[in-house]
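To start, the structure under review is shown below, and the notes come after it.
Note that this complex is displayed minus one protein chain, with the remaining chains in position.
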Amino acid sequence: MKLRSTLLSTLSASVLCITGSAALADCADPIKVGVLHSLSGSMAISETTLKDAMLMLIEQQNTKGGLLGCELEAVVVDPASDWPLFAEKARELLTVNEVDVIFGNWTSVSRKSVLPVIEELNGLLFYPVQYEGEESSKNVFYTGAAPNQQAIPATDYFLEELGVEKFALLGTDYVYPRTTNNILESYLQNKGIAADDIFVNYTPFGQSDWATIVADVVALGEDGKQVGVISTINGDANIGFYKELAAAGISADDIPVVAFSVGEEELSGLDTSNLVGHLAAWNYFQSAESDANTDFIAAWKAFAGEERVTNDPMEAHYIGFNMWVNAATEAGTTNVDAVRSAMYGQEFPNLTGGTAVMLPNHHLAKPVLIGEIQADGQFDIISQTTEVPGDAWTDFLPASAVLKSDWKELGCGMYNVENEICVQLTSNY
Amino acid sequence: MRSALIALILMICSAPAAVAQTLQPILQTHAVEIAKPSRRSVGEALNTITRSGVPQATAFLEQWSKKNIWQRDDGVFLIGVADGDILTLTDVDTQATFSAPKSNYKRLKPNGGVRRLIGTALVQFQLIDPDLSRREAAVASIARRPEAAQLNPLLTSIDAETDPALKVRKIQLANFLSALFAKDPADRIAAINILSTDTSIESRAVLNQILSVKSGVADTQPKGNIAAIHNPMDAPDTYYAALVNEGLAPAKQTAADIKRALEFNIVNGRIAGFSLALMNDPDTRETAYAVLAANGLVPALITDDLRNTALNEHVFYDLYDEPNVDITAVAKTALGSVTSRVATAQVADLTLDALSLASIFFLAAIGLAITFGVMGVINMAHGEFIMMGAYTGYVVQLFVPNYTMSLIIALPLAFAVTFGAGVVMERLVIRRLYHRPLETLLATFGISIALQQIAKNIFGTQARPLTSPDWLAGAWVFNDVIQISHIRIAIFVLALMFLGLIIYILKRTRLGLEVRAVTQNSGMASSMGIDPDRINMMTFGLGSGIAGIAGVAIGLYAKVTSEMGSDYIVQSFMTVVVGGVGNVWGTLAGATMIGFGQKGIEWLNPSNTLAAQTYMILFVILFIQFRPKGIVAQKGRAAGD
Partner (left out) sequence: MQNKFITKNPSVLLFLLGLSLFTVVVSICSEAAGTSLISTSFLKTLGKTLCLCLVAVAMDVVWGYCGILSLGHFAFFGIGGYAIGMWLMYDRTKTIVVASLENNIMPATPDEITDAIGSQIFGVVGSSDFPLIWAFSHSLTLQLAAVVIVPGLLALVFGWLAFRSRVTGVYLSILTQAMTLALSLYFFQNDTGLRGNNGLSGLQNIPGLEAKSQATLSLWFFWASALALAAGYLLFAWMTSGKFGSVIRAIRDNEARVRFLGYHVESYKLFIFTVTAMVAGVAGALYYPQAGIINPAEIAPIASIYLAVWVAIGGRGRLYGAVIGAAVVSLMSSWFTGGSAPDINLGVYVVKWTDWWLVLLGLTFVAVTLFFPKGIGGLFDRLSRKGEQT
C-alpha cells in the first residue's frame, strides 16, 4: 500500500486500466480498515452494534468489487470500554496492523484518549457519535452531530413550536452534557430567556433516585410559564428518570422532555406507553421514510438478525464509510493525506433523504430530525430541518465564537479569526 | 368571542344555515398551513375552520390532532387509519369510506405546540359535549392555555355539568380565569382571595402572572403601578450593564477592549510613547490607555466613580403589568400566604423523599444485616443477589404478561432463587472460610465478578424492562407539592414488613433462638443439640432470599442491569456498619441517617447530586472513625471482634 501511495495516481489508474481484472491479483495485501469499538465492558452494547455495521458495510463494498481493485479487510480490536486501552489499541492498529483508516470510538473520553496517538502517527479516524464539539483534529472526521446539529435545533423547536419559556437542563455529570448545557444556557440567554428561568442539574451515571429532581422540575411551573426539559441524561439513568416522570403523571403536553442520548435502544429498557409524545432529537431515526433507509434496514436485518434496530451512529458510519470509499477512489490511493484532501466536499445521500456534505472543518452538513416517542418504542418524526452544517466551535460561547476550523484553506483546526492566528495544529486533547 | 358563540349556537341547533356545508374547500384555502403546521402560523387556519360553522370541523380537528389526517397527492385531506400498506380513508365531508394503498398519501403530523392550539380551538365545541372524555379534554386545554375568551363559556357550562369531579375542576378553573380576566376588579379580587389557600402550581401560576413585572430604568420615577425601586449600589455592575443595554451610558471597557484600542493606536511601534515590549504589564497598558484617552484618541475609561455617578442619576424600577394597585396588593398578600404554605409542604415532601431513600437503602441492606450483621459473614456478592432477584422478575414477566400476576409469582420465586443461590454459596465456599473473614470477602468478590459477567452473557448489558402493574405505576398525590410514587410507598411498606419479619424470626422463633445461640457460641450451641451447619446455611439463605425480593422491588422502581448490584453494595455495607453490626435496628438507624443526610445535602446544593453522594460517603467515613461500633453499638461480650 505504501508503494501505491508513492505512485502518481494517473499512472496507477492507467496500470489498472491495462491489467484490468488482474488488479485483484495486484493486491497481495488487502486494504485494511481498523474497527476500534468496545466489544466488552460497559460500552459494549452500543459499540458492538457499530462493529457489526462496519463489518456489513465492508462486506457490501467487497461484493461491489472492493476499493481501488483491492479487497477490504476489517481489523477488529476490542478496547474493552477501558479508556487507556483505546490509545494502546489505536497505536497497535496503526503501527502493527498498519490499517489505512480507523472507524471507531463512542465516548468522548475514549476519543480524547485516541487523539494524541492518531495525530502522532498521522492516522485517519471516523468518529460516528453526537458529541460536544469544541474540538477539531486534522486526523478525525466527525460524522456524528455537533451541538448545533442536535441541541440548538431541538431548543429552537422548544422555543418556536412548543412555546417553552422556562428550561430545565438535566444531564449526567460528564463532558458532553456539561458542554452542551453551557452552550444552551448561553444560547437561551441570547434568545431572551432570563438566567433565573434556566434550571440546571447534574447527576451521576446510573442515577436511580429521581423523585426530588422531578419534583423540582414540576415546581418550575409555578410562575405560569411553559416548562420544558432538555435531557442529556446518559444510558441506564434514563430508565429511572422516565419511570419517575410517568409515575408523577407528567405528560408531554404539560412538560415536554427532549432527549439527546435516548434512542431506540434505550427505550427498549422500559414501557413507553406513559411516555408517548416526549421527544428526542437525532440526525436519523429508524422510522425515517426513504428508499435508501428501507434498503439499509433490510440489509442490516439480513446481516445481523431480524430483531436488531438501526440507530443514528450507524447512519453516521454508513455515510462516513461511503465517503471514505469515494474519496479514496477519487484520490486513487488510501494515503491519509490524499484521502483527507479528497474528503472535502464529498457528498453522499443520507438515509433520511437529502445529501450529506463533508465540510472543510471535518464535520458533515446533515438534517436534524425531531421524533416523538410512540407506544411501540419507536419514534414518530414530526420535524425535519434542511441540512445544517456542523460547527466545530460553537458560536454561542464567547471563547469559541472567535475560533474557526478550516483544514482545507487555512490548514488549521483552531483558527482565531479575530487576530488571525492559528492557535494550534494538534487538537486540544 | 361573539362569532365563537354564534358558531356554538349553530353547532347546537345544527341549523341548516346557508353557509358552506363542505369543509374541504376551506381546508384547501389553507392547505399549506394545514399540511405543514407551525405554532406561529396555524392560528389563522384554525380560526377559519372553527368560525366556518361546518359541523364536520370538530371531527376533523380531533382527527388532526390524533395524527389521523392524510393528504392525497392532489392535495385533498382525508381521515385515514393505516393497516400495513393499506389505508382506510373517510371523506371529511361525505363520510364516505374507502380503501387505498398508502403510497399516494402523506400523513399529517402536527407537533405538540400545534396540537395544543387545536385543543384550545376545540374547547368551545367540547365544553358541553355529551361525551365526558371530550369535556375533560376541553378542561385540560383551558388549564394549559387560559384565555380570557374561555371564561364565559366555562361559566355557562358549569351548571349543566353532570360529572361531579369535573364540575369541581371547572369551578376551580373558572376561579383562575376570573382572577386573571374578569372585567370587574371586585370579581378579580374575590377570586384572588380564594386562591390564597390553594397551594397548587396552577394557582401559584395565576398569582405570579397577575404579579408579573417589567424592569426598567429612567431618569425619574415613572407613573404606574410600581412594584419596587432598586438601589443600584447593591450590584453596581449588573445595574450599569442594564443602563448600557438601554443606551443610557457608554459600555464599560473590558481588558480585551483596552487591548484592542491600544493595538489600534500603535504609532511607529509605540503606543502613547510606550514601547510595545512593555505591554506585557497590565498597569502599563492602563497608563497608556489613559494617555490615549487624554489625547482624545479613545473614549475615557469608565472608572468606578464614573459608573456610580451614572447609576445615581437614574432610577431602577420594577413596574407591574397590571395597572390596578388594589389587585396587585391583594395578589401579593395571597402569594405570600401561599408561599409559606408551599415552603412547609416542601419540607414535608423532602422528608418523604428522604424516608423513601432511606427505605430503599434499608431494603438493599437488610439481607446484609442478617448475613454480615448477625452471622459476621461478609458477602460481596450480595449486590448480585439483588440483581438475580431483579432478573427473575424480568424473566417472569416474559412468560406472564399480566403484570399483577407476574409480580405475585416473581416475589416468592425471586426469594426461592436467591435463597437457593445463597445456600449453595454457603455450602461450597463460605463454610470453608468461617474463621478467615478477609478471605470470605475476597472469595465472595470472585463470585460477584463471575455472576455479574454471567448475567451480562445471558441478558446482555442493555437494561431490561421490569414494569410495575398499573396500580403501582401512579403516584399518591396529597397536593401539587407533596407527592410520592406508589412504588416508593410499596418499597417503604416492604422494608417495614421485612423489619418486622426479621425481628420476629430472631426474637420469637426457634430458628431465631438457634441463630443467636450459634452466633454467640457455636461450640456450646452444638453441644446443646443445635446443628450449627444447618443454622448457618438457613440464616445465610434467608439473608440472600430477602436480597432477591429487594431486587424485584428495586428493579421495579429503577432499572434492571447486570451492574445494578454494584451500585448498592458499598452503600449497603456502609449502612450496616454505620448503624452498628449485629443489630437490625442499627441497620434501620444507618439507612435513616444516610437517606436523610443525602437528601439534606442535595437540598443544600440542588444542582449537583453527585456532590451530595460524595460528601455523604465522606461523612460516613468520618463518622465510623469516631464511632467505630456504629450508632447502635453492641455492648458486652457480644461486641468482641
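Per-chain numbering from 1; labels A and B assigned in written order.
Following the convention adopted for this analysis, a contact is a pair of C-beta atoms (placed from the backbone, for glycine too) under 8 Å apart; a residue touches a chain by one contact, two chains touch by 3 or more.
Just so you know, these numbers come straight off a predicted model, no measurement behind them.
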Chain not shown, its touching partners among those shown | A, B
Hidden partner chain, touching residue among A:Ile45, A:Val175, A:Ala219 or A:Ala338 | A:Val175
Using the definition of touch stated at the top, determine which of B:Pro55, B:Pro437, B:Gly500 or B:Gly600 touches the missing chain.
-> B:Pro437
Please pick, from B:Arg72, B:Arg144, B:Lys167 or B:Lys259, the residue that touches the omitted chain in the full complex.
-> B:Lys259
Which chain B residues would touch the chain omitted from the figure, given the whole complex?
-> 255, 259, 262-263, 266, 271, 276-277, 279-282, 285, 378, 429, 432-433, 437-439, 441-443, 445-454, 456-457, 566, 570, 573-574, 577, 608, 610-611, 613-614, 617-618, 620-622, 624-626, 628, 641
Which residues does chain A use to touch the chain missing from this display?
-> 39-40, 76-78, 80, 83-85, 87-89, 91-92, 95-96, 108-109, 112-113, 115-117, 120, 134, 173-175, 178-179, 182-183, 202, 204, 394, 397, 399-400, 416, 419, 421-424, 426, 428-429
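Here is the rule we go by: only the chains that are shown with their structure count from here on.
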Going by the contact rule at the top, pick out the chain B residues touching chain A in the complex.
-> 38-40, 67, 109-116, 140, 144, 201, 204-206, 208-209, 212, 342, 349-350, 353, 356-357, 360, 460-465, 467, 473-475, 477, 480-481, 483-488, 554, 557-561, 563, 567, 599, 602, 606-610, 613
Contacts from chain A onto chain B in the complex sit at residues 42, 44-45, 157, 160-163, 173, 199-204, 206-209, 211-213, 215-216, 218-219, 221-225, 236, 239-240, 243-244, 246-249, 252-254, 256, 265-266, 268-271, 274, 277, 279, 370, 372, 380-383
